[in-house]
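Missing here: one protein chain of the complex. Every other protein chain is in place.
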Amino acid sequence: MTSEAPADDRHGIPAFVVRVPAGPYRSLNPVTKLVIALSEVILAFAIGSWSGPILVLAVVLGCAAIAGILRPLWVIAAVTLPVVVSILLVNTFLYPGAKDPIITVGPFAPTWTGLAFGVQVTIRLLAASLALAVAYLTTRTDDLLTELERRGLGRRSTFLIGAATETVPRTITRAGEIVDSQRARGLDTEGSWWKRARGVLPLAGPVVFGALTEVEERTMALESRAFSAPGRRTMIRHLPDSGVQRWFRRALIAVLGLIVIGRVLGALRWVP
Amino acid sequence: MASWGPEWKGSRGGGRPEAGRRELPVDWLSRQFSTRVIVLIPIAIAINIVLGATVQQALKLPVYLDSIGTILVGVLAGPIAGLITGVLANLIWGYLLPAPIGTTTIGPFAITAGVIGLLAGIWGQLGLFRPRRQAAGRSIAGAIVAAVLVIGLAFYTYSRAYASATDFQNNTGFDPTVIDQSRVFFLLIMFAFVALISWALVLRRDVGAVYAIGAGLVTGIAAALVSAPIAAVVFGGVTGSGTDLVVAAFRAAGDSLIASTLKQGLLSDPLDKMITSFVVFLIVGNLSTRVVARFPNGDKLVQLDEPAPELPAASSPLPPH
Partner (left out) sequence: MSLTLTAVGYRYVGTSRPALAGIDLTLAPGEVVGVVGANEAGKSTLCLVAAGLAPATIGGRLDGAVTVDGLPTAQAHPYELAQRCGVLFQNPVTQLSGTAPTVWEEVAFGPRNLALPLTEVVGRVDDALAALAIAELAERDPARLSGGQAQLVALASVLALRPAYLILDEPTSQLDPQGTRLVGEALSRLVAGGGTGVLLTEHKTDLLWGLAGRVVVLDGGRAALSGAAHAVLADDRLAAWGVEPPGRVRLARTAEAAGVALPELAA
C-alpha cells in the first residue's frame, strides 16, 4: 500500500514548509510514534510487575538506538536519578511489614522486599518516562499537531497545545527579567521567611498583569485573522503515512485493549 | 444582584461547529470557549510553570505556587477551562519541556491539577473570589458561616485521615488512642488558616478574603485526597521533592503507603492552595472591571456596589455566535 501523495511544489508550497522528516524511526508518522509511546506506558503498568517494565524498557531502548538518540535519552534518564535514588532508599529502608533484612545496623534494617519493590518501581518509572521521551525527541510538536488536525482535531485545540509549548520558554525568560528588576527594587530573596513571603506578590503581580494584557492583545490579533471562522482550516502540510503503519497502529491498540482487560479481570496474575 | 447585560461579554463561544468528519470531544469542549479563553490558557500554563519554578528558586519558600495559573483560569473562565489548564499544564511540564525545566514526576498528577482547576471554576462561579470591601453585617455573617463550614470539613477530614495507622478507608470514626496525631495536624492547618485570614484582613480589609482562603483550604484537601493514590501507585510514594522525607517518616511510623502519602499531602497541599488562592484573590481584586468583565465569570468577580453600567440599547445587540 502506498502513502497518499504529500503536498509538493506543484501547488506552489515552498519546500521549507513541506518539511518531511527523515531518518529511521523519525520518518514514521507522528501519530504512529505517539501510539507506540502511549502503548509502552500502559504496558509498563499493565503487564506483570517485572516482565512488563523490563520488556518495555528494552523496546524503548531499541527504538532509541534505531533513531540514534541514545545520548539525549541518557541525559533525560540522568535527570530522574535523584528520584530513583529516593525511591530505592525509601523503599529499601522503610518498607512496612518486610521481614527479610539484608543487614541490621543499629536501628536501620534495609530489607530485600523493600529493595525489590524499589527496583521494580524504578524500572517501571524509567520505562514509562523514556517511552515518552523517545516520542518527544523524535517528533516535532508542529508535525504532531498537523497530523492530529488532519485527523479531526479542531483549530482551537491545535492552537491551545501549540501556543502552550511555545509560550513557556518565552515567559520563563521574561519572569527571570522581572525577578531581576524586582530584586533591584529591593525584593528580598534571602531574608527571613516572613519577608520572603511578602515578596511573593510583587513577583507574581507583574507576571500576571503582563500576561493578562497580552491576552487581550493576542485575542484581538487572532480575531483579526479570522480565527473564529467556521469550518475546518485549509491543510497545507501533509506528512506521509502508510498502510503498514495504519494496520500496525490498529493491531497495537487491539492487543493493548486485550491486555488491559485481561489485567483488570485478573487473568494475567501468573505473569512475573 | 444586578444582572448586567450582554454588553459585558464580548464574543462568547466563537465559531460554529467545525464541519468535517469526526469531531473529537476535546473540540466540543473548546468550542464552548471564546477566543479569549483559548488564548488565556496557554499563557496561564506558562504562569504556572514560571512561578512554580522561579518562586521556589528565587524566594525559596516551602510552597509551590505552581497552580496559580490553573486557579486563575478557573476563577476567570469557569470549571472546564480550569480543568483543561491544569491537565495540560502538567502534561506539558512533565512531557514536553526539555530536561532542566521538565520533571518526569509531574505528569501523572495532571488529574490532581485538573481537579484543582475544576474546583476553582466552581468557586469562581459561586462568586467566592469577589472583593467585598467595606462589608456590611450580612457579608461578615456570611463569611463567618463559610469559615465555620470549612473548618468543620477540615476537622472531619483530618480526624479520619490521621486516626488509623493502617488504612484510613476502613475507619468508621476516630480512634481515641491516636487522636493526638489528628488533633496536632488539624490545629496546625487551622493556625495557618486563621493566620492567613488575619493577615489578609489587616492587609486589605476585605471580607472576601475569608471566602477565597476557605475555598483554597477545601481545594487543598481535595488535592491531597486525589494525589495520595497517584503518588502511591505510580511512584511508590516518592516523587523526588522534599516532601518525600515526610512520607518516609510516616512510613517509618508504620503507616501504609497510601496513608503516608495522604498524610503528607494533607499537610502541604492545603497550605499551598490557601496561599495560592489568596494571591489569585488579590490579583483579581486589583484588576480593573474593564479587564475582568471580558471573561466568562467576569460579572461574578466584581464588587457589587459599584455602579452598574447601563444596559445596552437594542441598537447594539451582540453578534449571534
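The first chain written gets the first letter, and so on, giving A and B; residue counts start at 1 in each chain.
One rule holds for everything that comes next: contacts are C-beta pairs under 8 Å (C-beta built on N, C-alpha and C of every residue); 3 or more make two chains touch, one makes a residue touch a chain.
The model shown is predicted, which means the values in this text are computed figures rather than measured ones.
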item: Contact list for the unshown chain, restricted to visible chains; value: A, B
item: Of A:Y25, A:Y95, A:F117 or A:F227, the one touching the omitted chain in the full complex; value: A:F227
item: Candidate in contact with the missing chain, chosen from B:Q125, B:S139 or B:T289; value: B:T289
item: Interface with the undisplayed chain - residues on subunit A; value: 7, 11-14, 16-17, 19, 142, 155, 158-159, 162-163, 166-167, 170, 214, 216-236
item: For subunit B, residues in touch with the removed chain; value: 6-11, 14, 35-36, 288-290, 292-294, 302, 306-307, 309-310, 312-313, 315-319, 321
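Just so we're on the same page, only the chains that are shown with their structure count from here on.
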item: Separation of subunit A from subunit B, taking each centre as the mean of its C-alpha atoms, in whole Å; value: 24
item: Contact footprint of subunit B on subunit A as seen in their complex; value: 75-76, 79-80, 82-83, 86-87, 90-91, 93-96, 117-118, 121, 125, 129, 132, 136, 141, 151-157, 159-161, 163-168, 170-172, 175-176, 179, 189, 193, 196-197, 199-201, 203-205, 207-209, 211-212, 214-216, 218-219, 222-223, 227-232
item: Subunit A contact footprint on subunit B (complex, rising order); value: 11, 14-24, 26-27, 30-31, 33-36, 38-47, 49-51, 53-55, 58-61, 65, 68, 72, 84, 88-89, 92, 95-97, 99-105, 107, 234-240, 244, 247-248, 251-252, 254-257, 275, 279, 282-283, 286-287, 291, 294, 321
